[in-house]
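This is the structure I want to talk about, given as C-alpha cells.
The complex appears here minus one protein chain, its other protein chains still in place.
And now, chain A:
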C-alpha cells in the first residue's frame, strides 16, 4: 500500500508545488509519515445486511461495512486499544468520493469498486447481496480508503476524517453504553442483597434497555446527517457553476481585449498615426515605411481578423448571457429545493430529539419505580 501511495503522488500535479527547498521529490511523498496511513490503522473488517427506512420512508435492504480505525502510535507501543468503529454503506462512500472529486479537481481520486454486480461470472443473476460480491466490494472499499489515506493531500481532508471516525454521535453513544455497565453491576449486586435485590435487578434491566436505545437513535441521526451531507456536497457543485461563469466571463473579456487591440492596429496602419509606442513605429521611423502593397495586405488580414474577432465577441457575449440566465434560473430552483429539503430535515431532527427524550423519560421513570420499591 505504501508503495502504491508513492506511485500515485508522483502522478499528481499538486506534488510539484511541494518539491521543497532542496528540490528533491522526496519531500512530497513526505514521509508517508505525515499521511493518514501512518497515523492511523484503517480497515474494513466486516459487512452486514441491514434493513431500514430510507430517505423516502420506504423499507429497503442494504449492506453496511464496518470501518475500524486505530491510532498507529498505540499499536506501535504494543497496546491494543479497542478500535473506533462505525458502519457505512456504499452510497456514503460515493458521497465522499464525489466530494473529493469536486474539492480537489486537480487530483486523481482513487476509484470505488463497482456499484452493481454487473458481471458475476459464475452466478446467473447479478445480486448485490451475493456474498462473493459483498466480499469483493469490501476489499475494494478498503482499498479505496487506504489509497485515499495514503495520499499526501487527500489524507488531510476534514471530511475524510469525519467519514472515518464520526464524532458527536459517538459521545452520546458512549454515555448510553456505559449505563449498560450499571445494568451488569446492578444485576451482580442484587445477588448479594436480600431486601434490595429485586429492586436492583429490575432497575438493572431498565439500564440495559437505556443502553440499547442509543442504537435506534443513532440510526435516525444518520439519516439526518446524510441529508445535511448531501447539501454539503452540493456546495461544491454550486461552486463549479460559479467557476464556469467566471470562465465564460474571462473568455469574453479576452476576446474583447483581443478585438480592441486589433482595431487599434488597424487604425494605426490606416492613419499612419502611432498612438502608442511600438517597435514597428520605431522601425518605420528609422527605416522608412513599408510598401503600400504590404500595407494593403496587412490591412486586409487585420480586417479579417477583426471580423472574426467580432464574431467571437458576439458568441462569447451570447454564451455568457445564456449561462447567466440558465444558471440563475437553476440556482433559484436549487435554492427553493434546498430550503424545502433542509427545513424538513431540521424538523425531522427535532422530531427525533423529541422521540429520544420521550424514551429517556420512560426508561428513567421505570427505573425510579424500581428504586422506590427497593
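Just so we're on the same page, contacts are C-beta pairs under 8 Å (C-beta built on N, C-alpha and C of every residue); 3 or more make two chains touch, one makes a residue touch a chain; residues count from 1.
Please note the rule applied: contacts and distances are computed from a predicted model.
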Query = Unshown chain, UniProt name, "Cytoplasmic tRNA 2-thiolation protein 1", "AP-2 complex subunit alpha", "Sorting nexin-7" or "Histidine-containing phosphotransfer protein"?
reply = "Sorting nexin-7"
Query = Which of A:91, A:181 or A:294 touches the chain that is not shown?
reply = A:181
Absent chain, residues of chain A that touch it = 167-168, 171-172, 174-175, 178-179, 181-182, 185, 188-189, 192, 195-196, 199, 203, 335, 338-340, 342-344, 346-351, 353-354, 357-358, 360-361, 364-365, 367-368, 371-372, 374
